[in-house]
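Missing here: one protein chain of the complex. Every other protein chain is in place.
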Amino acid sequence: MTTALILLLLAVGAYLVAVIEAWTVSGRWQLAAPITAGIALLGRESIVPRKLDRVFFEVAPVLLLISALLAATVLPLTPGLIITDLATGALFINAALVYVLVALLMAGWGPNGAYAMIGGWRFLGQLIAYAMLIVMPVTAVAMRAESLLTTQIVTSQADLWNILYQPLGFVLFFVAAMALAFLPPFDLTTATSELAGGVEAEYSGVRLAVFRLGRLVLVITLAATTVVFYLGGWQGPWLPPWAWSAIKILAVTALMLLAGRVLPRIREADLLNLCWKLGIPLALLNIFVVGLQVLVWP
Amino acid sequence: MIVGARQGKLSGLRQLVAKAMARELTGFLVPGLDIAHAQGLDVEAAGVRLVASPRHASVLMVAGDISPALRNAAAIIYAQMARPRALLVLGAGGLSPLPSADVTSELSQPGLIDGIAQLRIAFAEGAFRPEVTDFDAPMLHVRVEYTCPMHPEVVQDEPGSCPKCGMTLEPREASANDVDSHPHETHDHHHESHDHQHEVHNHDHGSHSHHHEAHDHDDHESHSHQHEAEDHQAMDHSGMNHGDMDHGSMDHGDHGDHAFMSMIDVTKDLPRSSDGLPMDWIDVPFGPFFPGLPSGLLLTLTLDGDTVAGSSARTLTENVALPHHSALEPLSFVARLSNMEPLAPLAYRFLANQAMENAAGIEITTVTARGRVGALERERITSHLGWLALFGQQMGFGWLLRRAAALQLKFRHANEQAIMALKPDIESLIKRLRRTPLLKSRNAGIGRLVQDNALRGPVARAVGIDNDARSTDPVYTALGFKAISRDSGDSLARLQVRLDELRQSLALIDAAGTIELFEPANIGLATGAGEAFVETPRGAAHLRLTLEKGLVVTAQLETPSTHHLTLTDSLTKQQSLGDALLAVGSLDLSPWEIRQ
Amino acid sequence: MAMISAQTFFISFFGLAAVWFGVVVFRTHSMMRSALALLFSQTAIGAMFIGMQAEFLGVLQIMMMATEMSIMAIFMVMFMMDPGGLGKMDMTHQKRLSVITGLVAFVAIVAVAVFTDWGPLAGSVPDSAQQTEDLGLELMGRSMLIFETAGLTLLTAMIAATAVAVEPIKRNRD
Partner (left out) sequence: MLEQYGLLLGLIVGATGFVLSLYALARTTGKTRQEPGKDVPATGGQLSRDPVWVRYHARYYGYALLFLAFDMEMAFMYPWAVVYKQVGLVALLDMGVFLAILFLGLLYGWSQGVLRRQ
């Protein structure tokens, strides 16, 4: 029952992401557009390129969707509304989301097309840049919560949300989450003006629909993860828990989507440089600072 | 009814999806966004979402007439779109080899909106049809040529062995129509010899027959692989019809010490990358319809991973026909020159006018001259804004794309008052760009040029060369013109120069006080020779012509983009793909004025 | 009892999947397939750990192997001839020797598995949160030296990797 409810909420979330994304692009609220666009894709041909790696080509969109879905299973929306409260929740999210990389590598290699392949390998470079900025801040979150349970992470923020307790960690995590969801300005892997769609370029019709759905679920999942880790999850005054979760998740989503509109795409070399020469030292500093905070100010 | 409809009766689910498709049109724009903006089209406002890959598009939109080479390219785009696919043609006639247009309309925003409304109806009613035919065009077919795996310069039509090393040649596919793309010694293509490539679609094979299977040589290979792939044989390879690789010395079996293949042997002939690693390089075309690059420009990059190892650039606009052969009426000469360049028609119109006036010895009045200055500077503003929009698209900077394009549309036909009223908008655009994070790191140091005589216009002025045809023009100097320059010579400097020139042009329009497009002076039956320089938005263009009894008999045109095109190779070499494309984009090439 | 059998079923299922993916690693011509088959083989092993109620270990395995094997994939595509397997080149050599070595190793491992005295069967497993905590306490306590040694080993690996990576560039520069 909970599972069905959360899956439904995820679907609604994915729909809202699509609506917000269209709004950041066109400035108009087109409420029916995601649904009609999805139906239209169902009726279009789904071209299979020749000389492809068929297994990779077929598995990639499904794997993207599954990995985003699995990450969402350990995120609590209200105290009871969670699919599985795994004891290794925070680690499990990372584990599931790493398969986004695997899916994109498959989508890149599969069609045997130049744009897609470059896009796929670019994402591996992107992972090398952002991955440490996901796991290190999450470690700092777990230090405070003394647990990897996501529910416990939320309750550990009862006095003070992590965004204030470890702002540095939040900034690093937020940026890395955007890179993980290959949202602009980190859309190196799907860059329209460099790779004409990159890993998405060879997908059409229903396969493209599944790929896009996976991407939308990924964005909403990452927004929810940010809320659980840094914005106190369902907690907040006056309103019921579910409302707080919804408001926070949508706000984070909008922020993620808007950032890309007002920034030019980052260069791959700059991304790697920034993440390794600035990001990782800062992430280590964050762990150290949080370590001291936890000891002196329990 | 749509020519590119899907097969099937329009009923049930199909009716639903057809309605959805009619609402959600996705378009691939030919020749490109830059031309559409210059023609005053706002496609997104008209309700079609533009996409970057033909796979994602349901409508191929052709804006204006295009050259045969571009038509061929457009036909390939059309062939690669998923059905149902429609063809919307704005302001052009037959576009063979493209099929007949599903909707035609005039080349204007109302025409576009009207055409899209018709398209929606066509989709709702005709996205599915009981009978459809395949789209076919000559250049979609495959010619198989044979090449040596170790000596790529060896290319021939017949199987055999390599004259250099004796290895068995491997089949490789090439487009049927780019016969002269391999100017090699061993190369002897004759159209007649490719009869095999035309027995292509055997639809009896089921839906997945492949059109290169007519070769005895590799028949067994490609057949079996295609079908295995269809059967979802796990982890099995779909076929590359490479035949069986008889790699001579690389043949390794079960025999002792020779068993290990020596990486040094195998890789010694591969190209070396900058870090000394031997890698395979691939040629990847970018264009002629590539989002973010000037439309009509075909940039072929040799990629070593995502680094550019070499490049070639050429235009497919085929704008070479100036009157060499037959004499032209002055008016049609002016029209031809200004139609040639849709991105800066006025500059070329004035160029033709001035050259003819000089040849005929006609003095123009200050009022006319000032009116021209106003019009030319307005065009510079729209052209620079158009470049900014394209550059914004290239950088993945959506805000800049939309903002610059919106301003460009407003400036297109604005009069002096309207232009002055738009001044704050330009100022706020410039201010915003100055404050945008990442913009500097994205552009600084990219595409750095050194001083060079080939440079023109903003590209030259960004290196610190004070090269501006306006500096010597008395009309401009009277208006207080002083050329702007920067000296770092990179993409950022070019951006800054163009932003400064936006301001400067506004000031010049203010000073000139008028924008008027006077008719060309009547040159009567004059005879003589004359030349003119006009500073187009991309740099000084030079026209030399001779008149005979009032007709233009010879004309020589030199354009800035022709010079700049030669820079692409040095700008892209050893750059990452993104930087290389940005460097090319920052040149503001116009493929329409390139004369090769 | 039904629960146990389901557990056994899934452990064997993932075990077989791991073996099958492992076989695919060597049966394919494509480097990319080879690398990703190894990836999924490792994922299946991770799933086996989870099936054995070693949740932390399993999830860690599933996470780490995905990135490590993807990085292996790029190195394979960088350095192997014909990474797409288009030429259907045979990647094996010294077949007889490898078959014999493989068989001997297999028999040895099976022998170790069968003949070792593994002690009494554990009656119950600590819950997974407890497992993680125990692991942490172990690292901070008895195994601290091992843990720090691991750090040094990683440092050595990093220095070695650095040396390997910069060597060709230096050689090229000279």
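When the chains are written out, they are named A, B and C in that same order, and each has its own residue count from 1.
Note that in this section a contact is a pair of C-beta atoms (placed from the backbone, for glycine too) under 8 Å apart; a residue touches a chain by one contact, two chains touch by 3 or more.
In this text, all values refer to a predicted model and were calculated from it rather than measured experimentally.
**Q** Give me the visible chains that the unshown chain touches, in label order.
**A** A, B, C
**Q** Of the residues B:76, B:92 or B:430, which one touches the chain left out of the display?
**A** B:76
**Q** Which parts of chain B are in contact with the chain that was left out?
**A** Touching the chain left out of view, chain B contributes residues 6-8, 13-14, 17, 53-55, 70, 73-74, 76-77, 79-80, 82-83, 128, 132, 134-137, 139-142, 172-175, 200-201, 203, 207-209, 211, 240, 270, 273, 275, 277-290, 298, 304-307, 576.
**Q** Would you write out the residues of chain A that touch the absent chain, in ascending order?
**A** 3, 42-43, 45-51, 61-62, 65-66, 69-70, 73, 83-86, 88, 90-91, 109, 111-117, 121, 124-125, 128-129, 131-132, 135-136, 139-140, 142-143, 146-148, 196, 201-202, 205-206, 209-210, 268-269, 272-273, 276-277, 280-281, 284, 287-288, 291-292, 294-295, 298
**Q** In the complete complex, the non-displayed chain touches which residues of chain C?
**A** 3, 6-7, 10, 30, 32, 50-51, 53, 55-56, 60, 64, 67-68, 71, 74-75, 77-81, 83-86, 127-128, 132-133, 135-137, 139-140, 144, 147-148, 150-152, 154-155, 157-159, 161-166, 169
The rule is short, and it goes like this: only the chains that are shown with their structure count from here on.
**Q** Where are there more C-beta contacts: A-B or A-C?
**A** By number of C-beta pairs in contact, A-B is the larger.
**Q** Any idea how many Å lie between the Cα centroids of chain B and chain C?
**A** Using C-alpha averages as centres, the distance is 48 Å.
**Q** Would you mind pulling out the distance in Å between where the CA atoms of chain A average out and where those of chain C do?
**A** 27
**Q** Mind pulling the chain A residues that touch 2 or more other chains?
**A** Within chain A, the residues that touch at least two other chains are 53, 55, 121.
**Q** Please output the residue numbers of chain C that touch at least 2 other chains, ranges allowed.
**A** Where chain C meets two or more other chains at a single residue, that happens at 30, 33, 84.
**Q** In the complex formed with chain A, which residues of chain B make contact?
**A** For this pair, the touching residues of chain B are 6, 13-14, 16-18, 20-21, 23-24, 44, 51-53, 55-56, 58, 80, 82-84, 127, 210, 229-230, 232, 234-235, 237-240, 282, 284, 290-293, 303, 305-306, 392-400, 436-439, 441-442, 576-579, 581.
**Q** Taking the complex as given, what residues does chain A use to touch chain C?
**A** 53, 55-56, 86-88, 91-92, 94-95, 98-99, 101-102, 105-106, 109, 112, 121, 124, 127-128, 131, 147-149
**Q** Where on chain A is chain B touching in the complex?
**A** 24-26, 32-33, 36-37, 39-40, 42-47, 50-55, 58, 114-115, 118, 121-122, 184-185, 187-188, 191-197, 200-205, 208, 260-270
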